[in-house]
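Note that one protein chain is taken out, while the other chains of the complex remain in position.
Now for chain A:
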Amino acid sequence: MKLTLRVWRQKNADAPGAMAAYEVDGVSPDMSFLEMLDTLNEDLIVQGEDPVAFDHDCREGICGACSLVINGDAHGPERTTACQLHMRSFRDGDTIDVEPWRAAAFPVVRDLVVDRTALDRIIQSGGYVTAPTGSAPDAHAVAVPKPDADHAFVHAECIGCGACVAACPNGSASLFTAAKVNHLNVLPQGAPERESRVLDMVAQMDAEGFGGCTLAGECATACPKGIPLQAITTMNKEWLRAARTSKR
């Protein structure tokens, strides 16, 4: 296949950016989207041009590094990560736009690479169970009902890629935050910090400059792991409950 790519190029956070067009030839349908970008970059390097910078690592859809807006959709047309998107989803002669995540809280580092450390700071504010090493009781000391364990797992699957933020018209990180709140708050191990967790994480999310949630639902549509929109409603309930009863 032969494709035209229009790619966002931006030298660094302070430089202005613009779309640049490239032709890529010899694309096989078995290639992943990132392998297609690899071939473009190989050509650019040999020509002495700067290759297109993009984040990636596992290329298995689990590390959450890859972060491309493809033809206007976070991670592109399929419900998966950009690294697991294959070129068989495109046709010979297509023109494809490739842009970085766009959100106030995700400044561009270079080209398609953005700074997502705001998500780490949300976790740091309360997305954990305080269980210092060595203090744990036997794993079977507390049985966890299977439905609760499954609920926790479904939300723990979040890979922290930030597609939810990129897809949201408000640039909100509610789905990301809600995923962690749902994962930990349903478990007996997470119960003691249930209230402080949701209050602190929501406060941090706001402090980072993420937008407010209007339940537009774009986040859950873009999420490569299928974190349900319902998670946000549950988080909001947890927040109300905590705000009412919190001793703070």
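Structure notes:
One rule holds for everything that comes next: a contact is a pair of C-beta atoms (placed from the backbone, for glycine too) under 8 Å apart; a residue touches a chain by one contact, two chains touch by 3 or more; residues count from 1.
FYI, contacts and distances are computed from a predicted model.
Per the UniProt record, the chain missing from the shown structure is "succinate dehydrogenase", taken from the list "succinate dehydrogenase", "ABC transporter permease", "Electron transfer flavoprotein subunit alpha" or "ATP-binding cassette domain-containing protein". Looking at A:M19, A:A104, A:V144 or A:A243, the residue that reaches the missing chain in the full complex is A:V144. If you put the hidden chain back, the residue from A:I45, A:A104 or A:A207 that touches it is A:I45. In the full complex, chain A touches the omitted chain through residues 11-12, 28, 30-32, 34-35, 38-39, 41-42, 44-46, 48-51, 53, 55-65, 78, 80, 84, 86, 88, 109-110, 113, 115-117, 119-120, 123-125, 127-140, 143-146, 149, 152-153, 156-157, 159-160, 183-184, 187, 189-190.
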